[in-house]
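A single protein chain has been omitted from the complex, and every remaining protein chain is retained in its original position.
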Amino acid sequence: MIRPHRTHPLWYAYMAHRLSGLALVLFLPAHFYVLGLALTDMAAFDGFMTFASHPLVKLAEFGLVFLLAIHIFGGLRLLALEFLPWSAPQKTLAAATVAVAFLLSGTFFLQAV
Amino acid sequence: MLDLRLYMAQRLSAMVMIPLTLGHLAVMIYAMRGGLTGGEILARTQGSLFWFLFYGTFVAAVSVHGAIGLRVIVHETFGTRGRALMLLTWGSCLVLFLMGARAVLAVTLA
Partner (left out) sequence: MEAAENTLEVSVWRGGEDGEYQTFQVPAQENQTILDVVSWIQQYADPTLTYRFACRVGMCGSCAMMVNGKPRWTCRTHVKKATEGADKIEIAPLRNLPVIKDLAADMDPFFDKWVKAGAVHHPTRTRDDAIETITPDEPGRVEAAKAIECINCSVCYAGCDTVANNPDYLGPAALQRAWTLYNDAKDADRQAILDNVSGVGGCHNCHTQGSCTMYCPNELDPLSAIAGLKRVTAQNFFKRKG
């Protein structure tokens, strides 16, 4: 099988950062809208909170926290690479990003269920 | 499609958000213990200057960061440039900021 030039850890790290960032920026308006309900329609806000206790919604929330964690630790890796001259262990740092993101969102998920 | 100014705005907003995001994550994990109700959230945040500044800064930084990120992705995916790209950057920044500001006001002002 022919493996194109993209199949290496740092390229995957770039794509993970891009996709998580895109997902988060699209999610934010919905997040803001729901919180804004507290200002105008308290009943609807409480209604949403009941909806949010559904297991499937919890799973989606786990996904969001995971994306946020991926994006922040991936971002920390980029800042370290760009502003501190840390170039050698980049693959390790990229892998650590995923590991820490799983740990954090997993903790969140366990608290949530 | 980033020059030095946009790059700095992107990196500085990122640095501002690092402690804020970690704080937000910690609050979420803490608050989720034993279920979450709207009343609980509001009891913690309403009338608090600290949370107003915390989430106010967060919203300002994320509007800048998200808009620039979106700009880069749209340019590199669809080849959009010039005026359309500028409109998209400022438009998304404005939408994020206004909606975010409304949310911050809703949960921090009693």
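Going in written order, the chains are labelled A and B, and every chain counts its residues from 1.
Rule of thumb we're sticking to: contacts are C-beta pairs under 8 Å (C-beta built on N, C-alpha and C of every residue); 3 or more make two chains touch, one makes a residue touch a chain.
What you see is a predicted model; the values in this text were computed from it and never measured.
Undergrad: Determine which one of A:A52, A:L78 or A:A96 touches the chain that has been left out.
TA: Reading the full complex, the residue touching the unseen chain is A:L78.
Undergrad: For chain A, enumerate the residues touching the unshown chain of the complex.
TA: Per the touch rule, chain A residues meeting the hidden chain are 1-6, 8, 10-11, 13-14, 18, 78, 81-83, 85, 87, 90.
Undergrad: If you put the missing chain back, which residues of chain B would it touch?
TA: 1-4, 6-8, 11, 72, 75-77
Just so we're on the same page, only the chains that are shown with their structure count from here on.
Undergrad: Could you grab the centroid distance between chain A and chain B? Build each centroid from C-alpha atoms only and quote it in angstrom.
TA: Taking the mean C-alpha position of each chain, the two centres sit 14 Å apart.
Undergrad: Touching chain A in the complex: which residues of chain B?
TA: Answer in residue numbers: 11, 14-15, 17-18, 21-22, 25, 28-29, 32-33, 35-39, 42, 62, 66, 69-70, 73, 92, 95-96, 99-100, 102-107.
Undergrad: Within their complex, state which residues of chain A touch chain B.
TA: 18, 21-22, 24-25, 28-29, 31-33, 35-40, 42, 45-46, 48-49, 52-53, 65, 68-69, 72, 75-76, 79, 82-83, 104, 107-108, 111-112
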